[in-house]
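The following block contains the structure, expressed as structure tokens.
Every protein chain but one is kept in place in this view of the complex.
Labels for the chains are A, B and C, by order of writing; each one numbers its residues from 1.
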Amino acid sequence: MNNLLVLIQCKDRVGLVTNITRVLAQHQLNIIAMREFVDEVEQKFFTRIECSGTVEDYKILKEELLSSLPIAADVHLIPKAEKSIALLVTKEFHCLADILVRAHFKTLGAEVKCVIGNHETLKEFAEKFDVPFFYVSHEDKSKADFENEITNLLSNYQLDYIVLAKFMRILSPAFNAQYTHKIINIHHSFLPAFIGASPYKQAFERGVKIIGATAHFVTNNLDEGPIISQQTIHVNHTYDAKQMAVAGREIEKAVLSKALEQVLEDRVFVSGNKTIVFE
Amino acid sequence: MNNLLVLIQCKDRVGLVTNITRVLAQHQLNIIAMREFVDEVEQKFFTRIECSGTVEDYKILKEELLSSLPIAADVHLIPKAEKSIALLVTKEFHCLADILVRAHFKTLGAEVKCVIGNHETLKEFAEKFDVPFFYVSHEDKSKADFENEITNLLSNYQLDYIVLAKFMRILSPAFNAQYTHKIINIHHSFLPAFIGASPYKQAFERGVKIIGATAHFVTNNLDEGPIISQQTIHVNHTYDAKQMAVAGREIEKAVLSKALEQVLEDRVFVSGNKTIVFE
Amino acid sequence: MNNLLVLIQCKDRVGLVTNITRVLAQHQLNIIAMREFVDEVEQKFFTRIECSGTVEDYKILKEELLSSLPIAADVHLIPKAEKSIALLVTKEFHCLADILVRAHFKTLGAEVKCVIGNHETLKEFAEKFDVPFFYVSHEDKSKADFENEITNLLSNYQLDYIVLAKFMRILSPAFNAQYTHKIINIHHSFLPAFIGASPYKQAFERGVKIIGATAHFVTNNLDEGPIISQQTIHVNHTYDAKQMAVAGREIEKAVLSKALEQVLEDRVFVSGNKTIVFE
Partner (left out) sequence: MNNLLVLIQCKDRVGLVTNITRVLAQHQLNIIAMREFVDEVEQKFFTRIECSGTVEDYKILKEELLSSLPIAADVHLIPKAEKSIALLVTKEFHCLADILVRAHFKTLGAEVKCVIGNHETLKEFAEKFDVPFFYVSHEDKSKADFENEITNLLSNYQLDYIVLAKFMRILSPAFNAQYTHKIINIHHSFLPAFIGASPYKQAFERGVKIIGATAHFVTNNLDEGPIISQQTIHVNHTYDAKQMAVAGREIEKAVLSKALEQVLEDRVFVSGNKTIVFE
């Protein structure tokens, strides 16, 4: 007996939950945990249902769910299975290390298929964990060539998500368009404050009393994709920009780790430029 | 068109959600927000469903829900209506003031019918808000007499909840038994740490780096009833017991206010000695 | 025997602390708590020293401190005394109520001399606490006239600080210039995110997972003065802009209250566009 996850997203109507749950009950699937949300402005319906029971034929179950609904819907049936991710990094170790350690001890919920770095700094570290590291320099080549090298490497794997774990290059809209809602970035500020470069320097100059970190899906507009998770911590006048960066690392890795957990457990719906997160 | 709240609690079975939501759909009630939780250890099912639509006959709807379920269940249909509470206080103002201000500006979700104090300290303040204040001294009388005076006063009102807003007397099991799961207390520690008297003094002596507050339903055992909400804040070596108490006031009032909001919006189920809170 | 506060700000030099503390020791003033901070970039020195002991002549002590220092300095000797503040409000009650309740029970550290509102909404409430409320409409008059009326009212009191407790009008640079570092505002976002109008609407549209509040001194540039205190709380997809505003009230009042406590205890130095807060 295994757990099954049912994710459904469609326009809202009266009776959707009945229709859906009747089909599940007919298959002797017991609902362990169910989350439902109606966006009343957009008139959209979202549900995430964890069931226990045995599914004999996923295709039939999906068709029955679709035909039970009075309108077109996105229906995903997800058996519990480990996902695959790739990491893009530059020089900072903290997010990479946090993810590799969790993967190593099987608490991440995903296998790290490879790490790609535009510097070689973290190669030795990644290889400690028997994860292949590819060094793709961004120097002496066009951005298109740089990104093509990355795309070629990524195409060797069946990847569910690509994680920018403190990857300090800006990717082009063309690159991002290949992986819609599949690229997760950690930005080192509580967006939308301090968009762009050197957020800790900006924060220091503004004299803020909190700093933050934001994990978000990457879209065309830098730092403007759907936010998955955010966290802040207190700082004070004794912190310069560098000390803010040191303190910020702790929440960067915590927020990215939290966002990954939610994404890898299929708890995150993207709707327009926002997310619905069934924690 | 009004909002309706449906609360159901029973043993778990396959198909409960279908049965329940089919009845709601037949009445053209649209589900705005639904929370469901199965306690897998106890095999218990809890749901809270907010619907929009018009209920013509509550009794019929309730009967249909009950008869749709394969087992005995607690079914509550709650139309949106303001609740009534009474406050018991001693000398400290912060929780009382927070609640009276919210009630005054109609953001509490309840009317404060009366305040009962075992000191007169807060009489003038309560009366500023046109709330009757009754002074019931605990001195020179038995605890039974003291409690009878309180019970008599409370019996003049149709009360949903009694809130111990820093009421510093211990109520007897006999008193509490009259109001099962209807008395809410704020305890000035993160229970179960520092049960009993003078928790800030205990906290100071132990040298803790966090202090907390706990809102809970009152049962026979002092400070051991089902916890509704808890919060903590950081302290350090510069705080003595009195300064901890000053800092603690802020979270005492915040936690009590949060717990009241959840209880008054019917988001809290009691199950054994725990709560399920559908935030 | 009374407590005395010594605040000193000057360019940094070796030996300042020795010079200062020698003078204090010569006067038999015992240091209870001392905070010192050197801004190494600006080469500036800040200290806040709480002493116990008896000062016979403040003027002599100040002169001795000044002449003990090798350079020009700002030296403030502050005997423990209650401060005076005025509040400017519009229609929202939560910050006003929080401050008035604390003042009423003598835990604010300041007396509220008057409340000025550009609407009459909160008049009755302020008067419950025997605080004069002045209604100064902004309608049918120039901004200069509106501000002159306010200035005239304020000039009737010896005020240490003016608190914008959710005052929803933008004051002119000319007005602000009269009260440099004496006006404290609460802004309903974690500045610098969501500067300007309707921050909760902006936050909702951006889909953020945290909202915040910022207390700051008012300078010429709207929402850009030195930040005193900030706080954030988590929100999620179930919050619309209005619910964010409701949740935000709790931290608005908490942050403003915290900032006021720090300012009223003379724990805040302004240095350029930042603050040093000796918590």
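Keep in mind that, in the parts below, contacts are C-beta pairs under 8 Å (C-beta built on N, C-alpha and C of every residue); 3 or more make two chains touch, one makes a residue touch a chain.
Note that this is a predicted model, so its numbers are computed, not measured.
Within the whole complex, touches from the chain that is not shown fall on A, B, C.
Across the entire complex, the residue among B:30, B:47, B:68 or B:229 in touch with the chain not shown is B:229. Contact with the chain not shown here comes from a single listed residue; of A:28, A:137 or A:238, that residue is A:238.
On the side of chain C, touch with the chain left out of the figure occurs at residues 12, 14-18, 21-22, 24-25, 28-38, 40. By the touch criterion stated above, the residues of chain B touching the omitted chain are 37, 39-41, 190-194, 206-210, 212, 226-232, 234, 236-238, 240, 273-277, 279.
Even with one chain removed from view, chain A keeps its contact list with that chain: residues 33, 93-94, 97-98, 101, 104-105, 107, 125, 128-129, 238, 246, 250, 254, 257.
By definition in this document, only the chains that are shown with their structure count from here on.
When chain B is laid over chain C using CA atoms, the rotation angle comes to 180 degrees (nearest 5). Homomeric contact chain A/chain C: same residue numbering on both sides for over half of the interface positions. Centre-to-centre separation between chain B and chain C, using Cα means, comes to 35 Å. Residue positions of chain B touching 2 or more other chains: 33.
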